[in-house]
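Let's look at chain A:
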Amino acid sequence: MMLPSPRRRARAVFTVFAALAMVAIAPSTTPARAAPPDSLVMGMVLEPPHLDPTAGAAGAIDEVVYANVFEGLTRIGPDGSVLPALAESWEVSEDGLVYTFHLQRSVTFHDGSAFTADDASFSLQRISDEDSVNAQKGLYEVIENVVTLDGYTLIVELKRPDGRFLFNLGWGDAVMVAPETADDNKTNPVGTGPFRFVRWVQGDRVELEAYPDYWGTKPALQRATFRFIPDPAASMAALMAGDSDAFANMPAPESLEAFKADDRFAVVIGSTEGETILALNHRRPPLDDVRVRRAISHAIDRRAIIDGAMFGYGTPIGSHFAPHHPAYVDLTGMYPHDPEKAKALLEEAGIAPGELSFTLHLPPPSYARRGGEIVAAQLAAVGIKTEIIPVEWAQWLEQVFRGHDFDMTIVSHTEPLDIDIYARDDYYFGYDNPDFDAVIEALEQTTDAETRADLYRKAQTILAEDAVNGFLFQLAKHGVWDARLRGLWENSPIQANDLTGASWSE
Partner candidate 1 sequence: MVETPTPTAQTMGGRRLAATAWAGGAVAALVLLTALVSLVWTPHDPAAMDVANKLSDPTGAHPLGTDHFGRDVLSRLMVGARVSIAVSLVAVGLGAGIGVPLGLLASARHGWIDEAVMRFNDLAFAFPALLTAVLITAVLGPGAVNAILAIGIFNIPVFARVARGAALSLWTRPFIQAARLAGRGRTRISVEHILPNIAGALIVQGTIQFALAILAEAGLSYLGLGSQPPEVSWGRMLNEAQTFLFLDPRLAILPGLAIVVTVLGLNLLGDGLRDRLDPRLDTRRADGGR
Partner candidate 2 sequence: MALLEVSGLGVDVAGLTLLDGISLRLDRGGSLGVVGESGCGKSLTALSIMGLLPPGLRPRGSVRLDGADLLDADDHALCAVRGRRVAMVFQEPMTALNPVKTIGAQVAEGPRRHLGLSRRAAREHARAVLHRVGLDPSRVSPDQYPHELSGGQCQRVVIAIAVACGPALLIADEPTTALDVSTQARILDLILDLVADEGMALLMISHDMAVIAETVTDMAVMYAGHVVEAGTCRRVLGDPRHPYTRGLMDAMPRGSGRPGEPLAAIPGTVPPPGAWPAGCAFRDRCPRADAACAIRPPLVADADGHAVACHRPFGAGERS
């Protein structure tokens, strides 16, 4: 503050500036704080609104409690496969309509009460009920009836065959809860998992501790803390300072280079189920014209988007399907980046250069906001003007998703195997193709793995040929954690931070 003369003031300002400029090359000298070997602090971007996975769509809920506090009858493994959980085994009837689950014995909830078929029956009925407020009610509405045969046998009857029923039961939305505690799970979750809830400092963190009476393999960690750090710069600082041990998914891909160069950290790039797309509103001409949509696909340079918005992390996709899935078909070559071709297609559709002008609604994540800027620039290069409209999620849901009041938007569809959304009636991008609907119809009726894979391939190809949306890239999972940590998931088949197998190496 005390700066005696203008000249000296200028010099002082310059000194500060120079000091700050050195920040970039300042070596990181402080070692990460040595964490006790039985606890873990996991950083997360978003704080869950509450902790009941059966009563909300927020991924952050599952990221804290899934597999840690709550378990379902089945669970999804690190590779996306369906594994037994509270149901140690099951049989499916010939017609695919009756499922018989044999439950684990000696399972207790964290309040000490035993887990029985009655609890399971309650849990399933609760989410498929008339007045259920489950976010994925549509998945469980297929349940016709639930009966308990004895204390540890549960019979579930379906209205129609559902090839993904066991997978869907593995979602956080179908975890097992006790009737006595279900209503309080939002603030005081009581489940059957290896960790029990300790406390939640709203705006800051959730603390868990190992549950001593856990029925399965006991976790190596005694304590687990989830810290919520919304700001990318702050999350980087928290890792560097050792305030957090791990970020299962680092929000700022630009920071990964720095962590890679630092051998205190392990940088693990994995896959997610997030297909990031430039969604086009087919209700709005000329977006109903496949030539225009193809032109847009040719105008897009996926590589530049991945490099610019995600600093190179992400896999280009040519349809709405995850590249790590066995049934994936690489269709990225169908519309190579070719501005001239794009212009030609537009001309063919009778559109003069500069005539087209679209709105582009962008929700908050950086893949959308930054990706949107690049997409806008690429579209401008072929003569399509865009008006960027940044929106909060609440507004995106109401205006874009439900109100269909948009031309284009960028969003990542993070649910696994969600190609069926293209068959839904009146879905937000308004795609309607009976051929595609038939494929999905067949998929739902089929349980045979190979046939299903074929149908998936067919579906992908139809979407790509129709250039339904601009298919951009599969979101990568940017895991950064202390190099001594073991057992964290590399990929993210569902949004979860399963800490069951996590441990510290010596």
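Criterion applied: all candidates are chains of the complex that A comes from, given by their letters.
By definition in this document, a contact is a pair of C-beta atoms (placed from the backbone, for glycine too) under 8 Å apart; a residue touches a chain by one contact, two chains touch by 3 or more; residues count from 1.
Quick caveat, the model's predicted, so the values are computed rather than measured.
Asker: For chain A in this complex, identify the touching candidate from 1 or 2.
Answerer: 1
Asker: Can you tell me which positions in chain A touch candidate 1 when the two form their complex?
Answerer: 17, 20-21, 23-24, 231-233, 236-237, 240, 251-252, 254-255, 257-258, 304, 307-308, 366, 369-370, 372-374, 376-377, 388-392, 395
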